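For this view, one protein chain was removed and the others were kept in their places.
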Amino acid sequence: MRFHRVLVATLVEIFASIGRRGLRFFPLLILRLGRGSLLLFRILAGLPRACLRPGLVVKQIHGLGVLSLPIIAVSGVFVGMVLGLQGYINLVDYGATAQLGALVALALVREMGPVISALLYAGRAGSALTAEIGLMKATEQLASMEMMAVDPFQRVLAPRFLAGLIAMPLLACIFTALGILGGWYIAVWQLGVDSGSFWSQMQASVQFVDDVVDGVLIKSLVFGFVANWIAVFEGYDCLPTSEGISRATTRTVVNTSLTVLALDFVLTALMFGGN
Amino acid sequence: MSGSRKLEFTVGLFVAIALLAFFVLAMRVSDMSGLAEGDSYTVQARFQNVGGLYVRAPVTMAGVRVGRVSAIELDPDTFEAVVSMALDRRYPLPTDTSASILTAGIVGEQYIGLEPGGMDEYLNEGSEIVLTQSALVLERLIGRFLTSLNE
Partner (left out) sequence: MSPVTEASGTDGSLVTVRDLRFLRGDKIIFDNVSMDIPRGKITAIMGPSGTGKTTLLRLIAGQLRPHEGEITVDGQRIHHLERAQLFELRKRMGMLFQSGALFTELSVFDNVAFPLREHTRLSETMIRILVLMKLQAVGLRGAHRLMPAELSGGMARRVALARAIALDPMMIMYDEPFVGQDPIAMGMVLNLIRLLNDALGLTSIVVSHDINETAQIADRIYLIADGRVVEHGSPAVLRDSESPWTRQFVHGLPDGPVPFHYPGPPYREDLLAGS
């Protein structure tokens, strides 16, 4: 009898605490959105000056883009190979392996390319960006810059945001192209699909404006905007302690991933849903 | 400061590789190497039923692709489907060419197949193909088959 009462009390407490956390969640979210938007405006305001210092931006493109190349390139090849293999397995029963090229290319160009490279970017470059900015905040480097009459938004935050925004579509292009090559390798070299039909069916199905521009370019630009915004915000907003920084980097990866996936659904519906 | 020189070089290389990847996507993967605006002229044809025909479906003659479907609309007066096709200027077609909506394979995609006529005049921008054959609708076929069985 006593056990029964304890059990009910515990369950009630669990639900109550979930409810409490849920209620706290939304006001907090609105507050963060507000702070994040203010930060975004200040960054955008600092962008023109940042463009006048291309050296800073180039250095950041190196840190965010070039250093992400290994993971992007290797992942691209593997994803393409998996698509080739899975596609073959599913098409071979219908004798439709000639369509494999089209399948791999469409999957990559429309979805996998921009989405997966954005997720990888969040994990590698986004978290590094958050950690770097958080560390600068914790060691008072940003404050000392302000004391030296240098606006940290112009000097530190805007160049990084801009560089990330440039790097994202570049990485997505590389990921997608390598993915298609990976799929081609598996399909033609390993599985015996005819090379001619692989490429010609692909070319017949993939449209430049509707698929490549919409998919790879526009999607990756949108994802890049969001990923870099979140990364910079979490770094700037974090508690200036080592625990605060590590929580902020986790939040960057989680929030960027969720936002990218949600946005992908919206963009896909807008771009490809009409058919 | 050779450090920053090296950095600029790697960034430049990165951007170059990305642009190369983009061109591969544009040229080899997508159909951008297809018809450009200047190479094509638009021709129309009316059908009773376009079936599953879609915009950008291929238009072929003797199995060779000579164009693409550029628009499909409904005529509000005659309730016929008006299909616009962008045809390659390299292949002039006689004015009595006929257009049929065919299916690739048995359950494949639909496309327009052209049969040449014998006239000396050729189709131009804005011409209309008069001889048309609508798509075969499976249900009507079965219905006809069943009624013919009954007889």
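General observations
We call the chains A and B, going by the order they appear; numbering starts again at 1 in every chain.
Assume a residue touches a chain if its C-beta (ideal position, glycine included) is under 8 Å from a C-beta of that chain, and two chains touch if they have at least 3 such contacts.
Remember, predicted model here, so these are calculated numbers, not experimental data.
Note on the chain not shown: across the whole complex it touches A.
Interface note: of A:Val150, A:Val209 or A:Val254, the residue touching the hidden chain in the full complex is A:Val150. Listed here are the chain A residues that touch the chain not shown: 135-136, 139-141, 143-151, 155.
We adopt the following convention: only the chains that are shown with their structure count from here on.
Distance between chain centres (mean CA atoms), chain A to chain B: 36 Å. For chain B in complex with chain A, the touching residues are 4, 7-8, 10-11, 14-15, 17-22, 24-26, 28-34, 54, 56, 58.
Chain A contributes residues 55, 58-59, 61-62, 65-66, 69, 105, 109, 169-171, 173-174, 176-178, 180, 199, 202-208, 211-212, 216, 275 to its touches with chain B in the complex.
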